[in-house]
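Removed from the display is one protein chain of the complex; every other protein chain stays in position.
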Amino acid sequence: MTTTINIEPAQALDIYSTMLLIRRFEEATERLYQRGIVRGFLHTYIGEEAIAVGAIPNLREDDYIIGHYRDHGHALARGIDPNKAMAELCGKSTGTSGGKGGSMHIFDAEKHFMGGHAIVGGQFPLAVGMALGIKMKKEKDSVVMCFFGDGAVQEGEFHEAMNLASLWKLPIIFMLENNLYGMGTEVNRSNAGGENIFNAAEPYNIPAVQIDGMDILLVRETVIEGIKKVREGNGPVFIESMAYRYHGHSMADPTNYRANSEVEEQRNRDPIDRFKALCLNEGLLTSEDISRIDEEIDSKIQIAVEFAEQSPEPLLESLYTNIYAAPEA
Amino acid sequence: MTEMILRDAVAKALREALDTDDRTFLMGEDIGAYGGPYAVTKGFLEDYGEDRIRDTPIAEAVFVGAGAGAAMIGMRPIVEIMTINFSLVAMDQIVNHAAKLSYMSNGQLSVPLIIRTVTGGGGQLAATHSQSFENWYASIPGLRVVVPATPQDALGLFRTCRKDNNPVIFAEHSLLYRVRGEVPEEYYEIPLGQARIARPGEDVTIVSYSGMVRVAEEAAEKLDELGISAEVIDLRTLSPLDLETVVESVKKTNRAVVVEETWKTGGFSGTIASNIQEAAFDDLDGPVLRINGPDVPAPYARNIEQAMIPSADWVVESVTYNFGL
Partner (left out) sequence: MATELKMPQMGYDMEEGTVVRWLKEEGSIVGRNEPVAEIETDKAVVEFESEAEGVLLRIVASEGSVVPVGETIALVGLEGEDTNLTSSTDLAESSDSDSNRENELNANSELHEKQAPIRSIPQEPADSAPVTRILATPVARRIADEMSIDLGQVAGSGPGGRITKKDVETFDPSSSTTIQEISFEMDPTEPTEQSTGEIDQTGTEPISPSVGSMYSGKEPLSRMRQQIARVTVKSKTEKPHFYVSAEIDMTKAMVLRGQVNDQLSEEEVRITVNDLIVKACIESLKKYPKFNAYYQDDGIQFNSRINIAVAIAEEEGLIVPAILDCGGKSLRELSQMVKDLALRSASGTLNNQEYTGGTFAISNLGMFDVTSFLAIIHPPQSAVLAVGTVADKPVVRDGELAIAKIMNATISADHRIVDGVEGAEFLIEVKRLLENPMGLVV
């Protein structure tokens, strides 16, 4: 741990709860997938919780978040109701998109959570657009936080977005979650610049840092600073968080491209374990707190699963709804 | 009524948008300092400033997607893709994002983005610069596809698009910018999904859109000399599609031919023809004919390029032969 600890116990509680909520949520979705209730593609965030939880709670209500298909953690970190998120994954009418989006397309307009996007790199132009809209409105110094993986960096749109964001000085925080694998391809096999991707920001004149993405407090500190900088209106920043996903790319992934020993080793970095140990050490949390939170979270997840399972499927009519928005009067 | 050319009608529509709606701004390649590749936005940069008239890098994916992103949070951008050929570079943003955000968010988000672009061939610009893809976009749920052929329609339809709240492909035909037409002085709008009967007739229905409307009208003149009265329909929008007007006409004339510039295979004329025969089978006095360009890439040399663009003669020959008229 390289950070100074400058959080209160209450904050420690929040952070631990949220990370655990994400962890348990993801574990539950995997079980639901194995039972055939969640279907299609399921990409879990297990191991990367520190990034979403380190970053998102520092945003304001008027800020915007957009990202990729491994989006449950971000959604929960933003405060989206786990019941609705679980229901969406189960394809129920009570889901965040009425069952029409699924795991990869969590949206909550009210919370400014703008998806959840399945096309790798597809979120970049949208992020640029939102930042542009913010700037043109001239109402607030809101920012856009754009999450993407080490794979997305290979798409042309990444470079187009970095270029335009820098050129027009747009308020974007580019949050790279580098878990070293683009699906089954290790990052050095597909990125000519190697695994230290933050270097890619340099030609675009965007200030960039690389941090340990499994150190929640470090992430938090770095992002707080980044947000502040971006609100000043001088253009985007780039934060590369090095992390590891403990499970496969998705449920279909046999993970034969990684050695088991590597995964085992990475378990030593488990962000939740580390934070828990730190908090206990520093007296920010007691073991009773931990137990209590553990139980609360388990309960929350159980409720979410039950809610999702018991919710009805979408009505057939909904196949045809919201293809088009209604016109202005 | 005033008379104006189509280009000026579009410019008028854009100025109206910029003048009356703070949320509107323009983005595209060379629309500002250069004055617009087709001179539509000439003078705009001076009048509206570089904040609202944004020259973009040559990066269609990001600036079209940015249009969608800005629209998502309440702005009303109008993006210009220099020609519809270049829209392929932004196709993911158009088809996978702009068109589907409303559906995937189940109505939480909307994308009121107008994408203006230029379509059509015949200018000896060779294979990659002479295509017309508006028919492809017309089959994407979530998009509107608007194809005006007259100044009056361009202005009236654009006004409606601004209120539509959905992503629109507004395709202007490169050879129609100088077409003259009358435009009402008073404010008017033209609804989407309403075709126009450009010329009434009794014996055969010619369905067309965009650059082919005047080919259809020319064909109607020639058929008239042969004693055949043709009814010409200008679809004006491909999505939504006004099938009702077309079918009503065919039930009256019993004969239909669809004229479209793009390749025959996969052309929208196939969808239209199929819809006509489903709805009016027992009223047909012959197969529903399709006049499309042949399935070839556009060549550079003038004579062979001209040979791939449907002409009035093709229409006349096909009609007289196939219907025994």
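In this document, chain identifiers A and B correspond to the written order of the chains, with residue numbering beginning at 1 in each.
Heads up, the rule we're going with is that a residue touches a chain if its C-beta (ideal position, glycine included) is under 8 Å from a C-beta of that chain, and two chains touch if they have at least 3 such contacts.
Just so it is clear, the structure is predicted and the values come from calculations on it, not from any experiment.
Of the listed positions A:R39, A:K229, A:R258 or A:K300, the one in contact with the omitted chain in the full complex is A:R39.
Among B:E182, B:E244 or B:E278, the one in contact with the hidden chain is B:E278. Chain A meets the missing chain through residues 27, 31, 33-36, 39-41, 251-252, 254-256, 316, 319. Counting the whole complex, the residues of chain B in touch with the unshown chain are 254, 278, 281-287, 317-318, 321-324.
The working rule: only the chains that are shown with their structure count from here on.
Within the complex, the chain A residues that touch chain B are 64, 97-98, 100-101, 105, 107-110, 114-117, 119, 122, 124-134, 136-137, 156-157, 160-161, 163-164, 167-168, 318, 321-328. Every residue of chain B that touches chain A in the complex is listed here, in rising order: 25, 51-52, 54, 56-57, 59, 61-75, 77, 92-93, 96-97, 101-112, 141-142, 144, 163-166.
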